[in-house]
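Working notes, beginning with the structure itself.
Note that this complex is displayed minus one protein chain, with the remaining chains in position.
Chains here go by letter, A and B, matching the order in which they are written, and residues are numbered from 1 within each.
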Amino acid sequence: MRPVQKFGVSVSIAAALVFLGVAGHAYQSWRHAEDATPLSGYILIVLFLLLGLFSSRKKLAMLPAGRAAYWTAAHSVGGLMAIGLYFVHTSGTVWPGGSAERLLAALFYLVSLSGLIGYALQRLLPSRLTRAGVEVIYERVPAELADIRQRVEALVTDATEQHGSDTLARHYVESLSWFFRRPRFFFDHLGGGRRGLAWVARETEAVSRYLDDSEKTCLDEIAELAEIKDRVDFHWSLQTVLRYWLFVHLPLAAAAIVLALWHVILVHVYVI
Amino acid sequence: MITDQDRYAYDNSRYERPNFPYICGRACMWGKPCSRGPNLDGRCGGTTVCTPFRDDDRWVCRRSPAEGGPCEDGPMPDGSCCQSQPPCRPRRSIRVQRGRFTKIAVALTLVLILAFVGFQPGGSASWSGISSVSPGPLSGAHTSFALADIGCTACHKAHDSGLLQMTQALFEPANVSAGCLGCHSFGAPEDAQSLANIPHNNRTLVAAMASDDETACLNCHTEHKGVDANIAAVSDVQCNSCHEKKFAAFDTDHAAFSAQYPHIRRAGIQFDHSNVTEHAKLSCNDCHQVDAAARNVPVAGFNESCGECHGDLLRSTDATAAERWDLRLLRIPEFDAKTSPVLAKKFKIKKLAKACRLDDDAKGQLTERIAELREATGSSKAKAKLNDQDLEARAVTAFLTGAKANKDKAYAKNVGKLLVALAGKPNKALGKLLSKKGASRSETATLLAGLSPDLVRSVACGWLIDGGYKPRSKTKNGWFATADGLSYRPTGHGDPVLRAWIDFAVSSANLKGKKALGAGAVLAAFRPQMMPDSVLASGVGGCLSCHAVSRMAVAAKDGAPELRLLAEWRQEPASKRPLVRYDHRPHVDLLGATPKCGVCHERREDAKISKMFEAFDIDVVGGSFAPIRKEICAECHTSGQVRNDCQLCHEYHTEPGFRHAMMGAAEN
Partner (left out) sequence: MTEDDVDRLMTNDVIAAIEADRFPPGTALGDILRYDTRIVDFGPGDFVVRENDYGNSAFLILDGTLQVVLSPNLPERLLGRQTLTRKGFFETISQLWTNSWRPELRDTARYDGQQLRGGAKLESAHVVIQDIPTILNEHRTATLGVNDFFGELAALGRIPRTATIFAETPARVLEIRWQGLRELRRFDPGWRRQIDETYRENALLRALREAPMFSHLNSDDLQKVSESVLFETHGAFDWHTTYKRMREQGKASEHGTVIAREGDYPDGLLFVRAGFARVSKTMGNGERTLNYLGAGDFHGIDELYAASQGSSGGDVALETSLTALGYVDLLRIPRQALEKYVFPNYVAPERRTSQLAERDVGEDMLMEWAVDMRYINGTQAMLIDLDRCVRCDDCVRACASTHGGNPRFLRHGSIADHWMVANACMHCADPVCMIGCPTGAIHRSIEGGMVIINDDTCIGCGTCAASCPYDNIRLVEIRNNAGDLVQDAETHLPIQKATKCDLCVGNIGGPACVRACPHDALRRVEFHGSDPFAGTAR
């Protein structure tokens, strides 16, 4: 087991123990008509801030502040513990009463849910990306697609010039160009399907019966390029998701922290 | 392209700069991005492919080697690049957009908080209830009282007190629980503000508790859980955590009820449910008012219950029996040789003549009689022996005048004196006697209510002057004169005069100091008349054949309880068990229309009711019904059937009553 995995296990055990301790203490307090909500509350707000610190640590990459892989493990475990502690803190209430509390609860649920989904994505998608057979940097996808498109169009132009018939060119303009214009079949790629390739196969087969042999050769080359392009699309889909899930997780987490601090202030002014 | 072998070459692939905030606009539109990328100011950097350089007199193309080096055509004559294109609109990178999203989210949250911070939470679910301060609607009771009148400051003193105060409140304890005592009194005195006075609140009771703190209200009662929330709910587990005797469930581990449960004391009215045949035939709800069932099922008034059968008893037509039910206030003895001179000494002729309105003739007669009486000598006749009835009839007079009934001479002397007084101012004389024995003025008024002074004077004068009185009227109701005195016949159940006389008799036993006679002595004096010696007979009015005389703890003038003898005219209220709660109503309905009282209240055939009422102690328990055992309740109150949690029967707080101050607080 790698050191990071060992660390993950240790942190999980420690977090489970802490959680059980807090939950047990909360139960005992309830039994004895004492109030343990402040304890779980303080732990939660500290946990929120520590979890949010992960984002700051990434900005401080120049400092030797511990390997980010350890922070990820701690962040994931901490997030799970926060979910558990939340329900200890609210004594099992799922949907609170006041407006600010409801917004905080909603934000917390969304952040937790997006975090769990994001964790799952980050474990599942990379190996699928690797298996695609190509590797492309996300920011270079437009350049790659433009390049492919250029080659395909050069092939089409050549074929038209050489053979005089514009069948291929027209078919390209009418249908295939749609495919090469930008990444397609976004959701199908997410699901791991092969709709893109099937579409290309259908379109090429549709026109191939109207072409002569040399044009067919050109069409084959176009199909090869289409296959490459389809793999780039696959990368585009998955890498987009790998980037954009954070658009849900991070802003909502920031808002949740602000609301949590407001909650702490309110509780101290009104109750504690 | 992606399949080129040399795509990683140092001159083909430049560094990717993830921190660069702009992305080529053409790339965003899926066009071919220019190789230069956006400028540092965010504008398009690819409008031209190169920046031509003037080398002496020629313009030279300066296209970068990555794009193929200098182009063939070279720059335009005016020095501009030959390959130009319209500018794109560079977009912010994903990371920048994400940062903006985050900043917007934070700003939006702050704005929302501040926008709704001033809203006062209104009704339970209305939109006006949006507030960034309120954590939810209050329970129904608190909404109607605290919130409607005073607002949030009823519990939260820091609310709406200004920014500076609220910032201070951040660091000071809020002590919400103290606010509860502003409305809830818990049976403690008005000035007792401490939580420690609340039963179940004083933790020193339970040694096992680790914390020395008092239990704050908020530990169990959390508000803001909605209009219908039960904020007083306590679970069995919580009860078990403090109580040393723990039990898993009512039906299994709960301790057995006390031996005589639910009875703490004997009844106030002697009623044998079982052994009297007629009583046994009755159905429970013939007398017990099921409609008014609460902690107990109250018995209907005399007229609806006992009076159905015993109403006539008090108006018995049997003359002898009736006589024995009369109060013999005044029993005037035979004046014989022994007693007469004594008596005659007291006679003041003038006074008497005036009081009795004697004319001269009568006055002359009186003078002669008095002379006779004074000279009466001789041995007394064989004294007629006094029987019990006589003694009984003399009892009240003897008590009032201070003589013993069986001592003729003393008795007659006192009676003579009394007669003389009665001839003058009868009520005053009687009143004086009564007050000497401890009756207050109002009591005296009741005791002598309806007693006509003329009647008294006639009787007194008759006896003094004529040696006897012949009653004129035959009616025997209320106060009436008899051949040998003055009596009172009760008019019916609950006759107030008779009641007053019984109360007077019983309360005399409680006198202290010089007036004290001791309960035994008094009642011995009264017993012949007042106290029944058998059931259903004797006793003035027959009252005390059903109503018990009991020694009970009563609050004296200074508040301290003391034991006193009292006649119990009403059925006792349900025993005060502050921490146990019982309501007959759900059980009555549940057990069916026909009374099934016997399901829980099992009759006892061997109950000796009369024995219970022989003495004045109320602690003798052992009535007509067997005590209710826990098992009886547990037949239904068991897991899986009816509720059997602690809070069903037990109270945590004794009286969460309200202070008067609460009503006036709205004006503040």
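One rule holds in what follows: a contact is a pair of C-beta atoms (placed from the backbone, for glycine too) under 8 Å apart; a residue touches a chain by one contact, two chains touch by 3 or more.
Because the structure is a prediction, the values reported are computed rather than measured.
A.B. asks: Touching the hidden chain in the complete assembly: which of A:3, A:38 or A:191 does that?
C.D. replies: Going through A:3, A:38 or A:191 one by one, A:3 is the residue touching the chain not shown.
A.B. asks: Check each of A:13, A:60, A:173 or A:206 against the chain that is not shown and name the one that touches it.
C.D. replies: A:60
A.B. asks: If I consider the whole complex, including the chain that's not displayed, which of B:62, B:221, B:404 or B:604 touches that chain?
C.D. replies: Reading the full complex, the residue touching the unseen chain is B:62.
A.B. asks: Taking the full complex into account, what residues of chain B touch the chain not shown?
C.D. replies: Contacting residues on chain B, toward the hidden partner: 5-11, 13-21, 40, 53, 55, 62.
A.B. asks: Provide the residue numbers of chain A that touch the chain removed from this figure.
C.D. replies: Per the touch rule, chain A residues meeting the hidden chain are 2-4, 58-64, 66-69, 71-72, 122, 125-127, 129-130, 135, 137-138, 239, 242-243.
The definition used in the following text is that only the chains that are shown with their structure count from here on.
A.B. asks: What whole-Å value do you get for the distance between chain A and chain B if each is reduced to the mean of its CA atoms?
C.D. replies: Comparing mean C-alpha positions, chain B is 64 Å from chain A.
A.B. asks: Which residues, counting only chain B, touch chain A once they are in their complex?
C.D. replies: Going through chain B, the ones touching chain A are 1-3, 16, 23-24, 26-28, 30-33, 94, 97-98, 101-102, 104-106, 108-110, 112-113, 116, 121, 129-137, 156, 158-159, 166, 169-171, 173-174, 176, 209, 211, 215-216, 218-220, 224-226, 237-238, 240-242.
A.B. asks: Which residues of chain A touch chain B in their complex?
C.D. replies: 30-35, 96-101, 103, 134, 136-137, 139-140, 142-148, 150-151, 181-183, 228, 232, 243-244, 246-247, 250-252, 254-255, 258-259, 262, 265-266, 268-272
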